[in-house]
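The complex appears here minus one protein chain, its other protein chains still in place.
Letters A and B name the chains as they come in the text, with residue numbers starting at 1 for each one.
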Amino acid sequence: MAIRLQALIERLGGQLTGDGELEVTGIAPLDVAGPTEISFLSNAKLRDQASASHAAALILTEAEHGRIGPEYAGARIVTPNPYAYFARAAQWFAELAAPPVTPGIHPSAVVDPSARVAATACIGPHVTIEADAHVGEYCRIDAGSYIGRGASVGAHTHFHARVCFHARCVIGERGILHSGAVIGADGFGFANEGGAWIKIPQTGRVVIGNDVEIGANTSVDRGALADTVIEDGVKLDNQIQIGHNCHIGAHTAMAGCVGVAGSARIGKYCTFGGAAMISGHITIADHVHVTAATMISRSLPEPGKYTGYYPFASDAEWEKSAAILRNLTKMRSRLRELEKTVERLADNKKEEN
Amino acid sequence: MAIRLQALIERLGGQLTGDGELEVTGIAPLDVAGPTEISFLSNAKLRDQASASHAAALILTEAEHGRIGPEYAGARIVTPNPYAYFARAAQWFAELAAPPVTPGIHPSAVVDPSARVAATACIGPHVTIEADAHVGEYCRIDAGSYIGRGASVGAHTHFHARVCFHARCVIGERGILHSGAVIGADGFGFANEGGAWIKIPQTGRVVIGNDVEIGANTSVDRGALADTVIEDGVKLDNQIQIGHNCHIGAHTAMAGCVGVAGSARIGKYCTFGGAAMISGHITIADHVHVTAATMISRSLPEPGKYTGYYPFASDAEWEKSAAILRNLTKMRSRLRELEKTVERLADNKKEEN
Partner (left out) sequence: MAIRLQALIERLGGQLTGDGELEVTGIAPLDVAGPTEISFLSNAKLRDQASASHAAALILTEAEHGRIGPEYAGARIVTPNPYAYFARAAQWFAELAAPPVTPGIHPSAVVDPSARVAATACIGPHVTIEADAHVGEYCRIDAGSYIGRGASVGAHTHFHARVCFHARCVIGERGILHSGAVIGADGFGFANEGGAWIKIPQTGRVVIGNDVEIGANTSVDRGALADTVIEDGVKLDNQIQIGHNCHIGAHTAMAGCVGVAGSARIGKYCTFGGAAMISGHITIADHVHVTAATMISRSLPEPGKYTGYYPFASDAEWEKSAAILRNLTKMRSRLRELEKTVERLADNKKEEN
């Protein structure tokens, strides 16, 4: 399970300084990498570690290549983005280490005769695939997953064990859905009548682009009439809730426990810290970055970083600040009162002089 | 798949103005509905859209019926609550469009011989039904769901794929449980002994009324000794956590990511915005409305709307306000000091005059 440096260059690019016939067997951090491993320098602070590294080869930028002297004796791969290069190289090593996937449908799986499953796909034990569903080439649908009626799964997409992908939903190519993800459950839509709730059928779909990853136990609801849309390259972590009719722009990433209420429209290239909450029916521009535990209650038409959580303190200190916060209007009144009094005093003074 | 207007009136009520023999094939928004579709006016702001609508028929109130002139030429259905009427009509269309459900037990399902499953129920692939469980008439238990020993599922209840409904729990009629919902896992109960936690067996049940809907990946824990109770008509969205021994009053609705700690007692007709958090052992009155991302830390004996989240700002502004908030006690001390000084100054002034 070794890769020649020359093969790495041919597949992933980069300029090689050193012996292309050298074989590397894995990737490791700078201070740990041994003489058959490759490492990477993506943070200038670690330059000293890089210089002292025993790695067989180092992935680094042109600039760092110039700064690291001959004390580092191994090979070098120069590339504009060493971290991305590392990620791709690690993917390759992971592919080599992965157990082989045998195409075919496990005998315990229940696949409707009208479903179209590519011959190269691998359907695991206890999977259910309903009528008219489509599973593309080289897909992996792991144990216990469910694909609803008329749903469509693009080529090379991988459902880990126990994913639910409901009727008529669509996902593109190279997607990854983790265990417990539920795509296409009903949105939360009701009409109120005398206090009781009358269900509004949710007849839209979830439509997911290419290269999307969705984490464990994350839910994405189907649209009410129109669709919920997740564009290419979006990455959702675990335990996330996406309400019906949301639209999430390409390459946006959300950390764990984020909640997005229905019909929110989120731009491209955004990031959301863990447990950020987004109100429904608002619009968020491209390149917005929301800090963890922040509630976004209105639209954000401008890119930027937005934050709003209560800074923690010792419980005793918090008790005090929270008590004052509850009475902030009184404090403001006192300040106003004081301003008036002082103004009067200053005026008197002037008159006196 | 068309419905005559007269049939709609016979089933759902309302006064019809227009041709009862007209057939409609679906429901659409005012600006989109075509001449075979029905639409509804539930918001006075959309009156102009209604007037210009091409819909075959319009659901509207008596008052709006009077305000919309002959420029709208289609049929009209007058009803006090057009939105609720729309919901019921949409349900009917959805029923017509739904694939037929064939009663019976899929051969891959594992049903204990002592379980009683109604002949009209539909048990999907890879379902497990344990001993002494009961599944009522016209239930649908979809692929991979689990029904524990002695649990009871009322008529017309629908478990989507991969629901867990644990031993001895009970749900009434017409319930809907979405994929990944876990009803009746152990509550979080431990005795502490020298720092370590000793498990307290959770032997209560979850008892759920009629017409309850529970979202994807939501958890409702069983009671410790007594039961966790969810009354009729409650609607829980996705990713919600309901702790042991909670009691949720009828027709209360909770949006996604809400958490309710153990033994909270919540009234009827309440609503909770997304990610609202409710402390344990508190009581919340009927008709309480909690805003999203709000932590309710003590009982609410009065109806009303309650809110408490940190208003977001640009990260830089938040940094400033958070820093002051941390020092709010100092700010209050300065204000007090100032008040004293000013009072002294004012007193001196009086003495002078």
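Here, contacts are C-beta pairs under 8 Å (C-beta built on N, C-alpha and C of every residue); 3 or more make two chains touch, one makes a residue touch a chain.
Because the structure is predicted, anything quoted here is derived from the model rather than measured.
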(request) Can you work out which residue in A:A161, A:A196, A:A226 or A:I282 touches the chain that's missing from view? (result) A:A161
(message) Tell me which of A:R140, A:H178 or A:R222 is the one touching the absent chain.
(response) A:H178
(message) Using the touch definition from the top, which of A:F86, A:Y138, A:F165 or A:Y306 touches the missing chain?
(response) A:F86
(message) Suppose we count only contacts with the excluded chain; which residues of subunit A make the list?
(response) 28-29, 81, 83-84, 86-88, 90-91, 93-94, 97, 99, 106, 108, 124-126, 142-144, 160-162, 176, 178-180, 211, 213, 215-217, 233, 235, 237-239, 251, 253, 255-257, 268-269, 274-275, 292-293, 309-315, 318-319, 322-323, 325-326, 328-329, 331-332, 335, 338-339, 342, 345-346, 349
(message) Need a quick check: the contact residues on subunit B for the chain that isn't drawn.
(response) 108, 110, 126, 128, 131, 144, 146, 148-149, 162, 164, 166, 180, 182, 185-186, 188, 190-193, 195-201, 203, 217-219, 221, 225, 239-241, 243, 257, 259, 261, 275, 277, 279, 290-291, 294-297, 304-311, 313, 317, 320-321, 324-325, 331, 334-335, 338, 341-342, 345, 348
